[in-house]
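Step one of this worksheet: look at the structure below.
Missing here: one protein chain of the complex. Every other protein chain is in place.
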Amino acid sequence: MSGNSVGEICRITTFGESHGEALGVIIDGCPSLLEIDTDFILHELRRRKPGQSSITTERNEDETFEILSGVFEGKTTGAPIAIIVKNTNQKPEDYDELKDIFRPSHADYTYEKKFGIRDHRGSGRASARETVARVLAGAIAKLFLRQHDISVQAYVSQIATIKVEQHYSELDLSLTEQNIVRCPEQSIAKKMITLIEEIKLQGDSIGGAITCVIKGVPVGLGEPVFDKLHADLGKAILSINACKGFEIGSGFEGILMKGSEHNDSFTVHSSQSTESPDLITTSNHSGGIQGGISNGMDIYFRCAFKPVSTIKLEQETVNKNLQNVQMKASGRHDSCVLPRAVPIVEAMAALVLTDHFLRNKIYSHD
Amino acid sequence: MSGNSVGEICRITTFGESHGEALGVIIDGCPSLLEIDTDFILHELRRRKPGQSSITTERNEDETFEILSGVFEGKTTGAPIAIIVKNTNQKPEDYDELKDIFRPSHADYTYEKKFGIRDHRGSGRASARETVARVLAGAIAKLFLRQHDISVQAYVSQIATIKVEQHYSELDLSLTEQNIVRCPEQSIAKKMITLIEEIKLQGDSIGGAITCVIKGVPVGLGEPVFDKLHADLGKAILSINACKGFEIGSGFEGILMKGSEHNDSFTVHSSQSTESPDLITTSNHSGGIQGGISNGMDIYFRCAFKPVSTIKLEQETVNKNLQNVQMKASGRHDSCVLPRAVPIVEAMAALVLTDHFLRNKIYSHD
Amino acid sequence: MSGNSVGEICRITTFGESHGEALGVIIDGCPSLLEIDTDFILHELRRRKPGQSSITTERNEDETFEILSGVFEGKTTGAPIAIIVKNTNQKPEDYDELKDIFRPSHADYTYEKKFGIRDHRGSGRASARETVARVLAGAIAKLFLRQHDISVQAYVSQIATIKVEQHYSELDLSLTEQNIVRCPEQSIAKKMITLIEEIKLQGDSIGGAITCVIKGVPVGLGEPVFDKLHADLGKAILSINACKGFEIGSGFEGILMKGSEHNDSFTVHSSQSTESPDLITTSNHSGGIQGGISNGMDIYFRCAFKPVSTIKLEQETVNKNLQNVQMKASGRHDSCVLPRAVPIVEAMAALVLTDHFLRNKIYSHD
Partner (left out) sequence: MSGNSVGEICRITTFGESHGEALGVIIDGCPSLLEIDTDFILHELRRRKPGQSSITTERNEDETFEILSGVFEGKTTGAPIAIIVKNTNQKPEDYDELKDIFRPSHADYTYEKKFGIRDHRGSGRASARETVARVLAGAIAKLFLRQHDISVQAYVSQIATIKVEQHYSELDLSLTEQNIVRCPEQSIAKKMITLIEEIKLQGDSIGGAITCVIKGVPVGLGEPVFDKLHADLGKAILSINACKGFEIGSGFEGILMKGSEHNDSFTVHSSQSTESPDLITTSNHSGGIQGGISNGMDIYFRCAFKPVSTIKLEQETVNKNLQNVQMKASGRHDSCVLPRAVPIVEAMAALVLTDHFLRNKIYSHD
């Protein structure tokens, strides 16, 4: 009800403020007997970590985690899994100057009005640091999906005007992690990095797009009507800080096609495997989802991130006393969140897939 | 859990198949003492009605409704409101030929695989006719919002390549209903109508975009983290048949801006009204939502609709016996759903706003 | 949120007022391919029907139903099942005299204060007539459970001081429906009937207890901590009009035993069937549930019903204008609801079992 939980069956609840004692997540409804690979969780956490490269913030957040419950002798027990990350090296006094200011395009004003109180230290609950909890839960979800041969992989497909022109299927996504901007097309990646560095020098910020591809999804995930698989993916992705748009399959481009071009024709699957769907489609403008339900083809979507609000340039704004003031961010911040948003997008997608995988088990007639 | 409900406090559940006995909706959690204007409900229903103009399907669905419960002496009682629309003139035999065919880009295949059974008559539950129930519930939501001076208005902003170039704030939205395509820019509307008529003659279909504007929203609606107001709007809109994309405020365009351009500066509101928010922003790239919570500015979003899957051209596909077959839709169908989707988009937006309005009451300190 | 729904996976929502257009229920989340035996549903409805015997109210409510959705060619499709019962022969004017009166121990006062409006006709939404919807949904649940060889059977075990002294296991429950009071012990049944007839002549009312036995439950239903199987059963039963108490297994009697007497010892099941639980307990004070989860033994519980509030004797009360008034019920009412509550108790128990059966499928490792 308060928006800190997502998922129906495998339901996560995140908690914690940027500069509070700890951030964490409860994963409730994870099936028992899943082996927990803590190295993998740490790996995921480090993909989101600030200070990991020259184009991200230099802040060096503590990135170790503790599993408090739900895992016994290396396996999940079916009980809620609580994972926390302690906040260390908090310097809340760094944020004292922001105590009374409503920063442009931040959540300061809306939180203050909604709750009548606001933990202003590093944006408190509204900080992108909250996504640590999402990545932890997403790592568990990925371990679950891996068991079922489902993979989730995202990459940066656009930074400002610099765009990967190819369709995801023409790219080698295994190259994504080979550069610090997380773009599988190396020449484009270089241009993106150069641009981000320029913007950083200017003290400004810049946005972009991430494309995410989910492979190995069985037919049948997603529910008709309101909980269509892409609707739940859309909500999960739009809930990430700074995300402003979501499109599935052909998305906004699909507007420009005729039905006769856009329709995905069915054909019999040549594979003899009983695991495979019996049909495939010859094109995939649907993005792997028809009538809200997965059809066994790749699911892919794209999402837009605005330029982050925190910039080092001077800006006009208003304080709590309704006085006009000028401000300039002084801390260490990302000029472009896209590279670090890649694991967050994957985490949210993995959580939605896990939840719908389990939802679909209920009605299975096997 | 089965995806037939949406909303947390004011929660609707829709039921019914395209060619079953009736379609309907339960609206549970609507506050008591709301006056029910049945003429307004009928008006909304007629805006969605097939056969309302030369560019929509000629099918003439029965569009009367019955309120079965929850209203007493013209006012809501706080009990669940059940509204049904009976299906008349059903000719299920019209659909017999589709019984065993998996139509391209329809939900036939995914439903069949998920449920092991499928009401094939007019797409059954997957039919866009299900949105009748949404419009009924949305009408109640609009009546509720009207009490609080909140308005929801959508219009067709793009059909294929024909696009309204102006920002919504430069348009006179009161002109929207003056043409059959529901575009407030009359010269663009004419071009859209001509294009749709051409496509209809070809037996093909075409997509487009709808823009929706919500005015009068108080500060504070929306929840941090997962239930951000635009995330819930996104899910609700993406759940509409044929919708493939959603963007809030600057959306995908925002990618191209720098932070210094995109940030919305606060300034003190000149109005002396105690009802008004004390601050406004000088630009509104945020789309009226910051940190997931409304800031009192207009909320606006845009959404993409693919060309509808049902076309009169011959297509290749596969039947239940995994045989390749050819098919051609014979019934009466829309070549472009956009005009009729306008009231559906409004209905879904109104339902999300109503729900978050009520959610926000819980924590109000008044 | 408004209390008109129950169940997590197989979730029902009831609607309708005693003297409104219709009562009904949406059953959402019922698995597809369940065969719907409409004769059985009617049979259950008639067990709840008023006017079925000399000891129930003489009102003769219309008891036919219409299935509006979710069933195709006799089977469920996985879509929401809507069932309604139209209200006929409504004589709302019969209730005009109650418009302004707060009847003792009825919901008149609390509804009026909570909602600011009240459909006073025959108690509106607070009427026990709402349970028609529960029985309809419960009939579907029983059809589902029957597929899995789970049976739910209740009987009247006490009316005022007249009590069946034997444990349920010593009774032949198949005799329950052989008398109008629904007590399997015929000599006790006779005494109960005599007592109810006396009370009826006095214009007074009387309460009692119902015992319910659920057989064939597999091991594993129920969730740890808050959604223990008996906690969910308790809530469902306590939500029935006039129910004031619930006890599982040994219940309040268990207070009087020592742990050494109360503990149920495990022993290996002699049956060779692979379907059977491998262990049984030599006693069953637990009532088939341990740690909130079914252990494969019979589940049994007992619940208390107060004497109904509507009596024909003169009573003092207060009206809307806070004036003391005297009143006397004039309509046709049950002096004892227990016989007609038997199918309602069964329905609620069947719904809880169905829901937990489906919940348990999620985590099954089969």
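Going by the order they are written in, the chains are A, B and C; count residues from 1 in each one.
Keep in mind that, in the parts below, contacts are C-beta pairs under 8 Å (C-beta built on N, C-alpha and C of every residue); 3 or more make two chains touch, one makes a residue touch a chain.
All values derive from a computational prediction rather than experimental measurement.
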Residue of C:32, C:250 or C:354 touching the missing chain in the full complex: C:250
So which of C:19, C:47, C:125 or C:142 would be touching the chain we can't see? C:125
Contact partner of the left-out chain, one of C:86, C:146, C:190 or C:235: C:235
Even though one chain is not shown, chain B touches it at residues 9, 29, 31-33, 78-79, 224, 358-359, 361-365
Residues from chain C at the interface with the omitted partner, ascending: 1-6, 8, 14, 102, 104-107, 109-111, 113-116, 125-126, 130, 158, 160-161, 199, 204-209, 219-220, 222-228, 230-232, 234-236, 238-239, 244-252, 254-268, 277-279, 281, 285-287, 290-295, 304-311, 313, 315-318, 322, 324, 359-360, 362-363, 365
So which bits of chain A touch the chain we can't see? 1-2, 4-5, 8-9, 11, 13-17, 20-24, 26, 28-29, 32-33, 66-70, 72, 75-82, 84, 114-119, 124-125
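The rule we apply is simple: only the chains that are shown with their structure count from here on.
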Distance-wise, how many Å sit between the C-alpha centres of chain B and chain C, to the nearest whole number? 39
Distance between the centres, which are taken as Cα means, of chain C and chain A, whole angstrom: 46
Check: chain A positions touching at least 2 other chains come out as 9, 224, 359, 362-363, 365
